[in-house]
Structures are given as structure tokens and as C-alpha cells.
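I have a structure here, written as C-alpha cells, and I will follow up with some questions on it.
A single protein chain has been omitted; all remaining protein chains appear in their positions.
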Amino acid sequence: MASAPSPNRSDITLHINGEKHPLTVDHRTTLLDALRERLDLTGTKKGCDQGQCGACTVLIDGRRSVSCLQLAVAADGREITTVEGLADGDRLHPVQQAFLDLDGYQCGYCTPGQICSAVGVIEEHAAGWPSAATDDVRPEAGPPELTPEEIRERMSGNLCRCAAYVSIVDAVARAADERAHDAEEAVA
Amino acid sequence: MTTATTGRTAPAGAVGTARTRVEGRAKVTGAARYAGEIPFADLAHGWLVLSTITRGRVRAVETEAVLAMPGVLAVLHHGNAPRVETDYVGMLGAPDPTAAVFQHDRVPHAGWPVALVVAETPEQAREAAESLVVRYEEEPHDIALSADRPDAYPVDGHMPAVTEKGDLEAELDAAAHVVDVEYSTPEEHHSMMEPHAATAHWDGGRLEVVDSNQGTTWVQNELAQMFSLDMSAVRVRSEHIGGGFGSKGLRVHQVSAAMAATALQRPVRVVLTRRQMFSLTGYRSPTRQRVRLGADADGRLRALEHRSVNQTSTVYEFVEPSAGVARVMYDAAAHRTVNQVIRLDVPSPTWMRAPGEAPGSFALEAALDELAERCGLDPIELRLRNEPETGPVSGLPFSSRNLAACFREGARRFGWADRDPRPGVRREGRWLLGTGTAAASFGAGALPSTALVTAEPDGTFTVRIAAADVGTGARTALTLVAADALETTTDRVRVHIGDSDFGPAGVAGGSMGTRSWAWAVNAAAAELRERLALGTGIPPEGITVRSDTTEALQSLAQKERHSFGAQFAEVAVDTGTGEIRVRRMLGIFAAGRIVNPLTARNQLLGGMAWGISMALHEEAVRDPSTGAHYAPDLAGYHVATHADVPRLEADWVDDPDPDDPVGIKGIGEIGVVGAAAAIANAVWHATGVRHRRLPIRPDRVLEAGRDV
């Protein structure tokens, strides 16, 4: 599409999965639509377009976010990771591998969002963040253990209507254990 | 595909082993493309405009201003859209005229499609659609569903509307214990994560539709009939489907996209918004049900009456046959079941996971629990005493009925024997605890299907079948079935699905998909193996065998064919706040041979989680004064989240179907049946209060507590 100069469009550069994508965007374009309609990165899914389901979850500057409420123009210059950017070549990210092995999905449509969210959850927990499932949030109480109940609460922004919740929680727990184990080995 | 747990890769042993999904890698990397994600050159975007009134006529569609907006290509509406045919019978009956968009000026319900705006970009289409001025002539509406309306009338649907035997009143009079109660279930929406999406375009005189649906040949057939085209002039593809649950058949998105692609002669994509889905893609009708049970002193049923009424639209007759479940589950000397509908100014309901059984089992199995309380009997014992020898209404033998085995195994694993039957006596902090159980059943059917199996020169095999993997793992299951039938390993079998060019096949629905397709794949593979055994060489194009199961299905003996199950739930209720948490659930099922334990368990657990969602959360609220939904989105319509679903367990007893070549019955719906009843019964056991209206929301718990 030709894009005449307009106060309602901007030239931006989206940094996605380590690549720079120069783009002229209509300000109305969400990051989600820019990924799906302009950059052919369709792994990020549109379930509700209202921040009510989590299917569009990506990592922005390392933090999980819903891309449907993120205007593309406001994401100019920020580091974005989508589900397409998690694997290391042919080697799946541990969260992806755990979802695959433990059947952490059914139809697969919420899956990229669940996986990106899980990556964020594991980092947030490693940083010591409490959640609504944490009974005592005071720092003296120490960092919460990542119990199944904690995982469920932290993952609740990702609806799965197939309700593959039991196996998703198992997959997140396995990936979190692996990360904790790797961190221990790195220290040792 | 890798072997996840106990799988074997030896020939003739794939079925029954746990396998990860064939398309799993594509799904976890984002590489799997769903309907709205297939790129097309020169693609235009359609955006639907829905009525803001609930009943009346469209007086004017003011297209001029909108057509002048940037990027706008066309506005389709009843004044300019092509006429389509709706007077036909499709694979699953007459079409819902809701899908035949823009054929007249009548508005029969809120959110009726009145126009499609097509533009170069989605943003332009959306703004133009929002700007389109539509003038209406409004009429008064009627959306009031109640059990006692005189205009309710019986409707057959996929089963007779009414069955009756014996003298109901006489048996009730003679009964030692009587339960006479009313239950209600709300309007529920499928709410699959992927919204309906289709791209239509003309390719060499052929209408090609890339869609998300539960049966490509089903939708192909509907589109061909509606647009008066030969079947061969329509191709429908649906590679990956982001959930269906009964809603993904012929809908406005395919029809309006096909109309626009015809008008513009370029590819047009129509994707429904989440809000639009609430009025355009069907739903489970609310029900009002009355159950009357009469039993002897020892709990044996003398009388059973189950009546259900649901709403349907003024344009389409859909019955939610909630009373049907009693025809399978329990016998009595006097036995009467009735399914009725009332026509209202509401959208058309449709099939939704376990249509009939889901709401029907809530009422019937909750009523059984109430009867057990009256009789002073354990709820499981009451059910075992009422196990019928043959079909209570049909008199036909059961192909297999392993409900008792499910209850025995479930009771053992759940720890049922230790249960104190008294309600309202277990407290843990702010929570009252209780357990409940319920029985489940769902029909085991199959639809005629064809399959193509090819022996390739390189020693591999290719299976082609117009199956749909809506998340069931069908692609993987068929790989296992084919490998066994071909006496080869799964890595030598490629399964292609979701393309109407592969020939007619049954839909992914009614728990019939995998069984129907496996039958066809098994038949073609078996014949191919016999041919290969003759030892002739394989030509470059391979050797292809086509099967068709139509005759085999017609020759099946008449029997009562069903899956069964026993559901168990433990809940915690805070009567001070109205909060309910399900702490654990166990489902034991007798559901035929399990093809892939990994995906099957997942699917059964998903069904049970649907039961949690149905029991506690889901309710689409319709404002009586406007006739429209209140807050039709995923913040207003609550489905269960991660935090609502504890560790659930599902398992099965040996129950191969004796007449199915693979032994399959089907597991798509059985997991949700009875689950809500088990939870409601557990809530009673926790609190002593019977909740007969779903969902059991906090406000209802609080209001009920006030009355106690």
C-alpha cells in the first residue's frame, strides 16, 4: 500500500526476534495486527482483540504483554519476542518442548500465548515476584515457591477453552524446574 | 512424532500407545497456520455490521458516505447482495437462515448481520463498518423464556420429541419417595479461542474457501447448495482449527466472504470479532427442565419424567434435547420424556459440546442425588439399583454398558467409601467441604466417510481424508490407526486432512469424528495391504485405495450404543462470600477403545473442566428490555481460567466397541456430561443447599444462604 505522508501514520522500526523491521504504520494498527497482517508473523494469535484472553501474548522488553492492546507505533524501538523467536534453530525452547511432550494444548490456538506467558512467568518467579496466590507478600516471607497453585494463578491471563489446563500446568512446572536446575548448575 | 511414555513403534501396536501430536512442533513454534493466517495476494478485508435493534426492519443502509472513505471497496447489504438458496437439506439438516446473509430487510434478533463493508485494510474496514448508518423500523420483541409458556411445542431434532410408557401419575402416587424439581441452565457460548475466519476467492471457475470448520465437505456441500454451484466447483480447506465445540459449521463469515469475493473478483477475508461471535455463531440455549422421580422404599424407580424446554430463534428451529439422556440412563414402569422449544426474538442456538446431555444430565443426575437423599441411600448404590438391562425406551440391547464398572473403579480411587453422607458438616477454615458424584453417557455413532490411502513407491503411505482436527488429536489418532491397519510404523504414514477435495467425510462432532474417519482409514488401509500382499510392484504414482463406509454403517445392527462414565468432585464453599472452589475431580469412563491415551486423557480432562465452567461460571446475560447481550465478551462471559481448574484425573475401563473395526466409541463429549451435576451435588453435600440453577455464582450462594 502506498502511504502518503499523514499525521495519522508513522515510519517505525519494530525489533522482533532480533531482526529490525522498518514499517510505515497506520496509528490504529496494533502490534498484533502488525505482526500478523504486515510481517507474516502469524504465530501470535488473535482470540479476543480486547486483552481478555491472552492468546496474543508476546514478550516486550522481556516482559509478557498482550499485543492486541499495544499500538505498533508505541512499540517502536522496543525489543519484541514472539513465539517464532523462542527456539534456538531446530532446538525448541524448554517451554515449547515441555508443551509438546506433555500435550499442553489441544487445538493449539492459545498455545503461542500460553508459551510466551509461561516464559514470562518463569522469569517473574525467578525475580522473586509474588502473585495473588502468595499468602504472605512481605519480602521477609521470602520468595514464593512455584507450586501448581502459583502457576495456575500466574497463568490465568491465558484462557484455554479446550481447557488443557492440567497438562499446561505440568508443562510449565517442568520447564521451570529445568530452568532452576540450570541456574543451580551455573552457580556451581 | 515421538513416543511420550509407554509407546511402542513395533508394527500393529500403535493404537493404544501414548503419542505426541503429529503437528505438535508446528503448534508450539507458531508455524501452524489457521484460517485467517494464510496469505493471499491482493487480499481485501470484510467487516460485518450487525443490527443494533432486536426486532424490526432495515429501512435504509446509507452506503454513500462509507463508500467515499479511504480504502473502502464495497458495502454489501440486503439491497444489493446476490440471492442465495436456503431451501435445501444439507448433510446435517436444513440450514440456519442466519448464514444466508443480506437476503431480506427483516431483523429477527439483536446482532443480526445487516451489511458487510469491504476495504483494503482491516483498519479501514473496521472504521467504515463502525461509521455505516443503518436506519431501522423497530418492533417490540419477546425474549422471555419460561417453563410454563403456552407456546412451547415439541420438536424432534435428532431424536423423537416425546417418549412415554406407563401411567405416570399412578406410579408417582404409589411411590414411597418422590422428587419433583425444576432446574435451569443458562445461555452458554462455545467461545473457542479462534474466532471464525474465512478467505474466499475464485480460482479458475472454482470457489475456494480457506476456513476454520468442523467438516470441509460439510461446508463445501452447504456452500454449493446455497450458491447453486456443483460440488466440484467448491473447494473448502481447513488445515488447523482453533476449537469448534459445535459452532464451526456454515456461518455468515464464509457466505459473506464468498459474496464479496464474487462481487470484487479478488480474495476477501472475513474474520468475526469476539463480540460478533456472541450473536452470530450459535450457542447452547438456556433450558428450563422439570424432573419428577418416584421410587420404591428401596430406591427402585417406578416413575421417571423429564421435560425440557429451550428457546430457538424465529428463523430456525433448534432443539436442545435435554430430556433424551433419561432414555438411556434409567428405566421405570412409567417413563416420560419431552423436549420442547419456544420461538423467541433471539439468535439461533446450535449444537454445543454434548447437546442435550450436558444440561440434561445436570438436571437428571442432580435429581437422582436428591432422590438418594430422600431414600437414605448412597447415590452410587441408588444408580446401581437402577441399572437397566436394555434400553429403557427402545428395549434394544446395549452394545456395551460398563457404567457400574466405572462407578466401582471411581469410588475406589476417589475414596468414596469413607464419605459421610450428611451435608454441611465438614469445615476447613472458611471452607465447607463436600463431595458429589454423577453418571454420564453419550451416544456412540459414526457418519459415512471416505478415505484415500496410497502406497508410495518409497515404501511410505499417504492417507487423505476430509477429517477435521479441532484439537482432538484426530490427525495423530488416524496416523496410529493407519499404521496398525497397514502393519507398518507410524513414521511411514503421512496423514493429510481438512480438504474437501479428499472426498466426503463425516464432521468433527457428536463424538463421531475419530470413529467415523478411523473406520474409513482402516477399511482403505486393510484393502491396500491385501493388494500389496499380492506382490505387484508400486508404480511411480503409487497405489491408491478408496474406501466408503456408507454401506457398512447401514448394515450395523440396531443397538443402544453409548459411552458411559462416572464423575466425582470435591468442592470447597465459603458461604460467607459465595466462593466455590473445585478441589479435585475424577472421571472414570467406559468409552470404547482409547486410540491415543495422551491426547484422550487431555480431551476427557478438558470436558471435565468444561463441567466446572458450566457449573460455576458460564452465563450469557441477555437484557430483557433491549433483547441484546450484556457485556458480550470474554470479560463479561466467564469461562474457567487456570486458577479454576485443579489437578483433575481421568481414566477409563476396558470397553472396546464390539462392532467397530477399531473398537472406538468416541470421547469428545462424555467428559462434560454429568460433571456439572457432580459439582452441584458436592455443593449440596458441603452446604446442605440444593442449587438448581446454573451457574452457582457467588451471589446465588449468598442469596441461598440467606434463606437457610
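Chains: A and B, in written order; residue numbering restarts at 1 for each.
Criterion: contacts are C-beta pairs under 8 Å (C-beta built on N, C-alpha and C of every residue); 3 or more make two chains touch, one makes a residue touch a chain.
Basically, contacts and distances are computed from a predicted model.
Name of the non-displayed chain as stated in its UniProt record, restricted to "ATP synthase epsilon chain", "Electron transfer flavoprotein subunit alpha/FixB family protein", "Xanthine dehydrogenase YagS FAD-binding subunit" or "Aldehyde oxidase": "Xanthine dehydrogenase YagS FAD-binding subunit". Within the whole complex, touches from the chain that is not shown fall on A, B. Only one of B:Asp105, B:Asp378, B:Glu579 or B:Asp651 touches the chain withheld from this view, namely B:Glu579. Interface note for the absent chain: among A:Arg38, A:Arg64, A:His93 or A:Arg179, the touching residue is A:Arg64. For chain A, the list of residues touching the undisplayed chain reads 6-8, 10, 26-28, 30, 49-51, 54, 57, 60, 63-66, 69-71, 73-74, 117, 120-121, 124, 127-132, 134, 136-140, 152-154, 156-159. Although one chain is not shown, part of chain B still touches it, namely residues 52, 123, 126-127, 130, 430, 576-579, 581, 616-617, 621, 623-626, 628, 630-631, 635-636, 638, 640-644, 697-699, 702-703, 705-706.
Assume only the chains that are shown with their structure count from here on.
Averaging C-alpha coordinates per chain places the centre of chain A 29 Å away from that of chain B. By the touch rule above, chain A contacts chain B in their complex via residues 1, 26, 28-29, 33, 36-37, 40-50, 52-53, 55, 82-84, 86-87, 92, 96-97, 99-103, 105-112, 115, 133, 148, 151-153, 155-156, 158-169.
Chain B contributes residues 2, 4, 20-21, 23-25, 27-34, 36-37, 39, 120-123, 127, 190-195, 240-243, 245, 271, 273-274, 470-473, 598-599, 602-603, 605-607, 609-610, 613, 633-635, 639-643, 645, 647-648 to its touches with chain A in the complex.
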